[in-house]
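What follows is chain A.
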Amino acid sequence: MFTLLLILLPIVAGLALLVLPQNQAKQIALIAALATLGLTVATYLQFDANGGMQFVMDYPWIDMLGIRFHIGMDGISMLMIILSNILSPLIIVSSFKDNYTNPRLFYALLLVMQGAMNGVFVSMDMFLYYIFWELALIPAYFLVLSWGRGEAAKVTFKFFIYTLFGSLFMLIAIIWLSVQGSSNSTDIANIYALQIPAETQLYIFLAFMLAYAIKIPVFPFHTWQPDTYTFSPSPATMLLGGVMLKMGLYSIIRWIIPVVPDAVNEYGKFVMIFAAVGVFYASAIAWVQKDLKRLFAYSSIAHVGLITAGIFTVTEMGLQGAMTQMLAHGVNVVGLFYVCQILYRHYQSHDIAAMGGLRLKAPLFAGLFLVVMLASVALPLTNAFPGEFMLLNAVYAINPWICLFAGSGVILGAVYMFTSYQKVMLGELNTKANTFTEIDSLDKWVLIPIVLLIFIFGLYPQFITGLTEHSVQEIINIYNTKISGSILK
Partner candidate 1 sequence: MDNAVALSEQMRAIPLQNFIMLSLILFSIGVMGILMRRNLIVVFLSIELMLNAINLMAASFSSYHNDPQGQAFVFFIMVVAAAEVAIGLAMLVMIYRNTKSIDINSLDKLKW
Partner candidate 2 sequence: MSQIFFYALSAVAIACSLLMLFQRNAMYSVLYLLVCFFSVAGLYIMLNAQFLAIVHIIVYAGAIMVLFLYVLMFLNLNTPSIFTKSNMLRLAAILTGGSLFLLLFAAFYQTELVQLPAPTVDTTGSVQTLGKVLFNEFLIPFELSSVLFLSAMVGVIIMNKKDKSNG
Partner candidate 3 sequence: MTSVIVLAAAGIASMFVGVFNIKRLALPLVLLACLAALGIVIFHYNGGYESLLHNMLVFDAFSYGFNVIMILLTMGILVISNFYYRNNIEHLSDIYALFLFSLVGGILLCSYNSLIMLFMGIEILSIPLYILAASNRKNLFSNEAGLKYFLMGSFASCFLLLGITFIYGTAMSFDMGVIAQYVNDNQGNLSPMFIAGCVMILGAFLFKVSAVPFHFWAPDVYQGSPTVITAFMATVVKVAAFGGLMRFINGTIFPETAIWQDLMGLIAIITLIGGNILALYQTNLKRLLAYSGIANAGYILVAVATMNEATYAYVLYYLAAYGVGSMVAFTIYFIIKDQTGIDTISGLKGLFAKNKFLAAVLAFAMLSLAGIPPLAGFFGKYAIFVNAINANEIWLVVVAILTSLVGVYYYLRVMSTAMSSGDDIPTLDIHFSYKIVLVAGVIILLLLGVMPDLFVDLIS
């Protein structure tokens, strides 16, 4: 029941927005988001970390193809739900200041997108999962298209088509899996039960991985991402970077590792290599960016690259690290892009060269930005550190050289973050900065919670690891048993 509500509440609220008055749209949206957050908390309180699948709803849906409406939450899903529902109120508040045209539609889309993403995280039937997967894409498309700046139209097409390109191959894979089992069922139980011959596993693996690699994105499938992030309105960017790409990472854990273990065992390391190279690649490119938002976009590629590499170690260390880091990355990305937005409001551009000396005018802003930045370079006691530590540790255990690439982000991250911070915030105050004003309470309402989250999860990552430990071990067990089974054969 909770699960269903978590999906429906935002969507219904979003649709309701369309008929409610324009001028209160943002407030109502915020209320809806907070309600969802409250619901999430309630769910979390009733959630038993060792209870496996919980709050399950499982009804037949499309008999002609044996498709079921099956949703439920284990620790992993719970964590993702928490992530998306913590962020969405912040994101909505963050958009209060810049009045978007036609706010009703804007916030409606935001909420629908949130609901759809929740759906992705809880659906336990691949067909249903795919529906939500695509459903989440549509609002994003409209958000970027209608409220984006610059070459939004062109970029949106690329973004949509490119991601769809991957998803469609995933669709083929899903169908293939479904026809293997009895009665074309796409239910998680049937999918997990399948014994797929190792050689065909490769194709399934590739099909899935293509979709996820584009969504995450993993080098070299990332080129849609910087443009999209740069040109989309900042709330959309936050949703894309904060939650949507987690859909890809989550899906790897949920749908690749247990389903095609042999292929993962066989070819996972190649993905690791690509991801690790991507870390270096993206960090290096971020270093030479002149546009702050684009810089953050590339840095995001680097971070998720590390997470991907960690996941494919298929060790508890790696997966738990991924979990921790997903949450951390979500929070930090929202922070970073909000900082971007604050700057954009003043400069009407993200050009680093134009900025400088802001710290003199806005020490508090500078401080908060500093904290967010430190979090994104994974300084200890910030939320990103435990995750990064586990991930690097796991990757290192697999192969030190891959880890060297993956770790290059630790250094390069410091390079581009600190240099850009220096150029933007420090130094003598230039003429344009003179009119810059210290952030007001509304901004604080976004940034301070983020900073708090940064420290909470930095000091007490057990919250996350404890939540997901059981489910992660389950996944790993399925994986190992299947592997060993196929080795015996």
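Regarding candidate selection, all candidates are chains of the complex that A comes from, given by their letters.
General remarks:
FYI, contacts are C-beta pairs under 8 Å (C-beta built on N, C-alpha and C of every residue); 3 or more make two chains touch, one makes a residue touch a chain; residues count from 1.
Computed from a predicted model, the values in this text were never measured in an experiment.
With chain A as reference and 1, 2 or 3 as options, the touching candidate in the complex turns out to be 3.
Chain contact summary for the complex, chain A toward candidate 3: residues 61-65, 127, 130-131, 134-135, 137-138, 141-142, 145-146, 153, 156-157, 160-161, 164-165, 168-169, 171-172, 175-176, 178-179, 184.
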